[in-house]
Every structure is written in C-alpha cells, then in structure tokens.
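Shown here: the complex without one of its protein chains, the others still in place.
Up next, chain A:
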C-alpha cells in the first residue's frame, strides 16, 4: 500500500514523506483543532505543534492499534485540550466558548478548494440533532463509546448503529 510505505518513510525520518503527510492531513487536522479551540491564531500554533509531534514521534505509531488518521486525531485532540486548559489560554480567552462543528460550518463563507462546500452545508441542514451530538462527542471531542452512551443516555449498541446512520448520510453527500 502506498500509504503504508509513506508512513514507513516518515518513521525513517524522510522529510519528503513528512511534507506529503502534511499535505494529506494538515487541513483536516487544522479543522479538528479549530473546532476545539475556536481561535484561528492559537489553532495555527497548535497545528504546528501537532505536526512537530508527528515528525518527532512517528516511530511510536503502531499500525496494529489503529489508523494513522486516528493516531493524528488523538494527538490533535490532546494537544488542543491541553491548550485550552493552559493558564495562558484561560487568561487570554476567558469568555471564549468554542463552537461545535455545526456552528462553525454554518457561519463559514470561505472553503478550501479541496472540499465540496455546498455539499457540507447541505449535510448540516439535513443532519438530525442526535447526529450532531454523536459526531461532536465521538469525532471532535474524542469521547469513548461508553462515555457517549452515558452522556446521551443511550444504550451502547444504539450509539454504534445511530452513529453509523449519521456517517452514512455524510458519505452520501461528500463521497465521490
């Protein structure tokens, strides 16, 4: 697999591979970070930290534990959460409550050329409230299945199947 080879190269410290990884993942990672932090400049700082971590800790990625995307996602969520807990952030942004992904998408006007902006906005419009919560907790906030079930007072199995339906809808709209 091309992707696997790229990760192996990254783990060997190949800078070209890193640039490719950056191209593949930076925008989505930026989106995750921004959705947690809600402030463009700080999100940018955190994005840079996250990619430095990816570069420096590439060797600790173990493909049997999960997807590379998931690994990056974890680093990004943890770095963002650390940031908003930090003193400097609290002092600066006392009243800042990060919007969830729905609010961000609804208020956005400029989109990257790589995505179907109209499709995404349409998706948000038809998205059920329960889907908004599920995706927000599981994807953007990094809750486990159990934590999500507790938070939404829903049986474990329901979290799994409902979320699947939500993501299917997303795939219909943004899929190729």
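Throughout what follows, contacts are C-beta pairs under 8 Å (C-beta built on N, C-alpha and C of every residue); 3 or more make two chains touch, one makes a residue touch a chain; residues count from 1.
Definition applied: contacts and distances are computed from a predicted model.
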Protein name, per the UniProt record, of whichever chain is missing from view ("Predicted Zn-dependent peptidase", "Phosphonate ABC transporter, permease protein PhnE", "Anti-sigma factor" or "Amino acid adenylation domain-containing protein"): "Anti-sigma factor"
Absent-chain interface as seen on chain A, which is shown: 15, 18, 22, 25-32, 34-35, 40, 43-44, 47-49, 51-53, 55-57, 60, 63-67, 69-70, 73-75, 78-79, 82, 101, 104-105, 108, 110-112, 114-117, 120, 123, 135, 138-139, 142-146, 148, 155-157, 160-164, 167, 170-171, 174-175
